[in-house]
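A quick write-up on the structure given underneath.
Of the protein chains in this complex, all but one are displayed in their positions.
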Amino acid sequence: MATRIRPLQRRPHARGPEPRTFAAAALAALVLGLLPLAAVAAPPFGAGSQDALRTGGPQAALILDLWRLLLAVCGVVFAAVMAAFGVALWRARRGTRDTPPELQGPLRGEPRSARLVAAATGASAVGLCGLIVASVLTDRALARLPLSNALHVELTAHQWWWQARYDDADPSRTFETANELHLPAGRPVLLTLHADDVIHSFWVPNLSGKKDLIPGRTATLALRADVPGRYRGQCAEFCGLQHAGMALEVVVEPDAAYAAWAERQRRPAEPPTDPQAQRGQRLFLAGTCAMCHAIQGTDAAARRAPDLTHLAGRARLAAGTVPNGRAQLAAWIADPAAFKPGTNMPGHRYAPEDLDALVAYLETLR
Amino acid sequence: MSLRNEEALRRLDEAQRLVRADGAVLDVGALPSFGFGHRSLMWWGTLGLIAVEGTVFALTVFSYFYLRSHSSQWPLDGAPPVLLWGSLNTAILLASLLPNHWTKQAAERLDLRRVRIGIAACLAMSFLFLGVRVLEFQTLNTRWDADAYGSAVWMLLGLHTLHLVTDTFDTAVLAVLMFTGPLEGRRYVDVSENALYWYFVVISWLPLYAVIYWAPRWP
Partner (left out) sequence: MSEPPADAVPAAEAARLHATWSDPPGLLGRLASIDHKVIGRRFIATAFGFFLAGGLLAALMRLQLARPQNGLVGPDLYAQLFTMHGTTMMFLFAVPVMQAFAVYLVPLMVGARSIAFPRMNAFAYWIYLMGGLMLYGAFLLNVGPDAGWFAYVPLAGPEYSPGKRVDFWAQLITFTELSGLLEAIVIITTVFKLRAPGMALHRVPLFVWAMLVTAFMVLFAMPAVMLASTGLILDRLVGTHFYNPGEGGDALLWQHLFWFFGHPEVYFIFIPGLGFMSALLATFSRRPVFGYSAMVLSLIATAFLSFGLWVHHMFATNLPELGKSFFTAASMMIAIPSAVQIFCWIATLATGRLWFRTPMLFALAFFFILVLGGMTGLMLASVPLDLQVHDTYFVVAHLHYVLIGGAVFPLFGALYYWYPKMTGRLMSERLGRWNFWLFFVGFNLTFFPMHQLGLEGMPRRVYTYPAGLGWDGLNLLATVGALVIAASVALLLFNAWRSARHGEPAGDNPWQAATLEWATASPPPRANFDRPPVVHGREPLWEAPREPRHVKGLATDAREVLVTTVLDAQPDHRAGYPDPSIWPFVSALATTVLFVGSIFTPWAAVWGLAPVAIALTAWFWPKPHETDAHLRMERAPR
């Protein structure tokens, strides 16, 4: 019997502004006013951080080489065609409405034109074959990325966030995170790609071409990031209201830094010592948060939303749409739809001291 | 030279003799006012519809096998359709080609009496196989909303049934017309073209029958 995934329950989707409570609105307004200051805290994405022309790894580099070749060849062809066209326009005699039409030439067959057209067509066919060969060779080179000692990451795309599971031969060393991937520079990465709901597409242009994540199918993508830096990726297949808000942050760092990050990710959350944070934890576990979000080391184990175990270590929230900081986190929790209209996360009405406590707790999750 | 080529050439000669080139004008007044087969506009219209519907059937069969290729078990859950009614209906449909062909010949000979008899017989057979088609639906052993297999099977049978229903309706309207009038030569062309479409409905059923009833029984 083929295994079948039962379809998930229908989820009502917001189709417009979420109903807002006065308190949340006031809080959001206050916080948004502070945003420009807080934004400085998150490392900005500069020009070129989501760019296929600035390569950070061999896959993207191979494709960039092919691009340059195609650009050159097509550029020459285009120029040649424009030249022929221009010469034809320039040198042709002029006529008027009443110029007698030329019928004798066509009747006699025009050998010179026929030869030129045939030659140009032949040259085009040869050129096209060359382009096909270049494309196939690039394809094969892409498939030959050495994969020894590859890091295995399983990505599952959801509306509108990225779930990442770092696999390991030793099951006790696997860990889960969301929306921000760290990769060791110079080491191949094998991504296994799933989608939970609709079709998404994984695309980090500085590192590699894209691959669709299709429900019911498993895809793989191999890449290697050689140049350390912060790269931005984005879902590249329209997936609903917040398709534009489904970014993926890829931090490429030297081996040692990556290993340190991975070790931290493996550790469960430390129990909070500060009373305010403890209060926040209680609110988290007793309230709706734990119904969707997991925090390793607590009872919260739901996987319907990003894993928050090391939330405070991420540069951004909500799949790259909100800078991570105390004020933004509070505003986000109070009214996610203000940042990401249509998001599946509902707004929360907390008393101010409760919200403070919750945020204080979340800030301990490094 | 084949008989049909000779016939076509003879008709062409005929037409050319009927057309008189007279100085500046080509006089076509003596030409016939209707023609059968590919001479008629209706034939081309019918052929266009056949091309479209045939493509739809082909693509639906493709979809069936595409979905099948993604499953290790087919039908996904349950038994294949009962063979009896589908096979019986296939026999009835094939048998209906006889009165159909007979009616087409009669129409091309402008024989009203035979056309009336033939088209009534075709209509009677239509009702017979529509009735058996109901039994086919009831013994498919799956529902359209059970799984992708059920959806594909119901789509195949449903599409063909839609063609049976519309063809039955067309035949019924023509049958009434052949009894009540008003009649002219072009109505015989309509009967002939309706028969052509009927051929398509019956012949297109054969691969569909094989797919619906036998494909799930093949390993």
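By written order: A and B. Residues from 1 in each chain.
The rule is short, and it goes like this: contacts are C-beta pairs under 8 Å (C-beta built on N, C-alpha and C of every residue); 3 or more make two chains touch, one makes a residue touch a chain.
Everything numeric here is computed off the predicted structure, so don't read it as measured data.
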| item | value |
| --- | --- |
| Which of A:244, A:260 or A:291 contacts the chain that the document leaves out | A:244 |
| Contacting the left-out chain in the complete assembly, out of A:51, A:154 or A:226 | A:51 |
| Identified contact with the non-displayed chain, of A:74, A:147 or A:259 | A:74 |
| Chain B residues touching the omitted chain (full complex) | 11-12, 14-16, 19, 21-36, 38-41, 44-45, 48-49, 51-53, 55-56, 59-60, 63, 66-67, 70-71, 76, 110, 144-152, 154-155, 169, 173, 177, 181-187 |
| Positions on chain A contacted by the hidden chain, ascending | 2, 4-8, 10, 12-13, 15-17, 44-53, 60, 62-63, 66-67, 70-71, 74-75, 77-78, 81-82, 84-85, 87-89, 91-103, 105-106, 110, 113-114, 116-117, 120-121, 124-125, 128, 131-132, 134-136, 138-139, 142-143, 159, 197-199, 201, 203, 205-206, 208-212, 214-220, 232, 234-244, 341-342 |
